[in-house]
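Heads up: the structure comes next, in C-alpha cells.
Omission of a single protein chain aside, the complex is shown with its protein chains in their original locations.
Labels run A, B and C following the written order; every chain starts at residue 1.
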C-alpha cells in the first residue's frame, strides 16, 4: 500500500468516525502500517470530520516524523506500541465515544462483554457464546509510562483482545487492515452501547 | 424484477439501515425473492454502509450459490426458511439494533408490543388497539438447527407475525416487497425503541 | 403560493422530518393551505425520507381529493379540522417521535412544558417564564370522532396552544407558514426530549 492510498483510507475512516460521534473536538487518531519501519498516521490536532489525505503524515516505527516540522498525534507512541507487539496489526483506530468514556470511568481493570453475536468480530470468535474482557487502563498524560503499563498487561496476558480502553479517555482497536479494524471498532462500540444501556436498566 | 434491479434495491436498503445504525460492523443481511427458486442476497461480510449492487449475489431456494466462488451471508438459510414458509414474502431484512439486542437479551420467549399506532404496519393491523407478540429465539451458530426451532414455532403458531428476534443478535422482518419490508422494519424498530425507553422509566 | 411551490416545501419538510427520525415507516403527514378551499397534502402511505413533489396532492377544505384516484393521508380530516378552526394556520405537520410517543402513553390529558427558552416558539411566548399545556387525546382510528373530541376541547379552551398529541401515536403542530410550523415542531420535539430525559432522572 502506498502512502497516498493509506492517507486516503485514514481520512475516510476519520470522516466515518466523526459521523458516528466518536471523535468530538480534535479527539481520536488513526494509523496504517506501511512497512516494518513506516507508519501513516493522523497529524496532531485536526478535526476528523474535515479530514483529507493532507492531514496524514509518515512516522517511523519509533514514532519519529519522516518530515521535519510535521507533528503527529500526541498518542503516536501507543500506535507504535501496538505495531511493535502484534505482527498482524495493520491498522489502529482510537476514538472517544459516550459509551467507552462513561463505562471506563465506572469500570475496574476491565469491561466484560458476553453473549453478543458481534463478539464474532474478535479473535477466536466463531460463536457468540463467549466473553471478551476489554482491559481498562488509568489515563496518563505521560504516554511512554502509559505504554509501559499496557506492555506489562500484555506480558502477563498474551491472550488479551485486540483492543483496550483508557479510563475517561477512549478506546484503541486494531486489525489486519483498515477494514478489519473498522469492523472491530463498530462491533465493539455497538456492544459497549448495549452494555451501557443494560447498566441503566439494572440501576 | 431483474437481478440488477433487486441488487440495486438491496444496496439502497443496506445504506439506509447503516444510516439508521442497525448494521454495525458487517452485521445484517438483506434479500429479495426473484422467482420460485431464485433469491438475490447480500454477499458475506460486506459493510452495509458502503454497499453497491456488486455486493449482492444469487442463490437458489435452498441457499446454494448460483455462481461458483461467491459466498452469501452466513444466515442465508434463515432467509430461505422465510421464503419457503410464506408464499407472500418477497423481501427479507435482518439487522442488529441497540433496541432489539438489549430487549431480546432480557426477554423471555417473546416481546409484546401493544397500543402503538405503528402496529398498523403488521398484518391485521387496521387499528392500534391490538398487540403483537414478537417471538424471541435463543441465538445459535448452527443455522439449520436455529431454523428448525423457528419452524417448530411456526408450526405451533400459524398466526405468528412477519418478524422475529434472535436473542442478543438481531431482528428478521419480511414483506411482500422491499418497500413493505422496510416499512415494517422501521415501524418495528421504532416501537422497540419506545419499549426500551419505557423499561428505563419503570425500573 | 402555487401548488408546485407548496409541494416542494412539503417534500423538503418530509425529508427533514425523516432525518430527525420523526416519521418512521410511512408515518407522518404534512400540508399547506393554498386558498380558503384548497389544501396541498401528502399522499397516503409514502415514505417521507424519499418524498418528492409527486407525493403531494390537492384536497378541498372538507378533505375531498381534487383529482380522481388520488388518496390523501388517512388523517387528512385532522388537517382540515385545524384549518377550519384557526384562520391563521397556513401549514400543519404531524410526526411520530420517540419522545411524543412515550410521553403521551404515560400522560394524562396534557403534558406540561415549563421554563424552557424554546417556549418562545409558542404564542404569547416572549419569555421562557411560562408554561404550555399540550393537550393529549386518546388514539382513535375513527378520525371524524377523534376530530370531534379535539373540537370539544378547543370549544372549552380557546387559549389552547397550536399543537396537540394523540396518545401512542404522534404530534400535530401548525403555524402561519411552513417555516413557522417547522420551527414550532423542532422547538416542541426538543422540549419533549428534555422532558423525557428529566423523567428518566427522577424515576
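Here is the rule we go by: a contact is a pair of C-beta atoms (placed from the backbone, for glycine too) under 8 Å apart; a residue touches a chain by one contact, two chains touch by 3 or more.
Bear in mind that the values here come from a model prediction, so they are computed numbers and not experimental data.
J.: Sort by label and list the shown chains the missing chain touches.
T.: Per the contact definition above, the missing chain touches A, C.
J.: Write down which of A:42, A:101 or A:147 is the residue touching the left-out chain.
T.: Within the whole complex, the residue contacting the unshown chain is A:101.
J.: Looking beyond the chains shown, say which of C:83, C:116 or C:172 touches the absent one.
T.: Residue touching the chain left out of view: C:116.
J.: Mind pulling the chain C residues that touch the left-out chain?
T.: Touch with the absent chain occurs at residues 16, 115-118, 121, 126-129, 179, 182-184, 186-187, 189-190, 193-194, 197-198, 200-203.
J.: When the complex is taken as a whole, what residues of chain A touch the one chain not shown?
T.: 24-27, 47, 49, 96, 98, 101-102, 105-106, 139, 141, 166, 168-170, 196, 199-200, 203
As a working rule, only the chains that are shown with their structure count from here on.
J.: Starting at chain A, how many touch steps does it take at minimum to reach chain C?
T.: 2
J.: To bring chain B onto chain C by a C-alpha fit, how many degrees must it turn, rounded to the nearest 5?
T.: The superposition gives an angle of 90 degrees.
J.: Just curious, how far off is chain B from chain A if you go by their C-alpha centres, in Å?
T.: Their C-alpha centroids are separated by 31 Å.
J.: Which positions in chain B touch two or more other chains at once?
T.: In chain B, 200, 203 touch at least two other chains.
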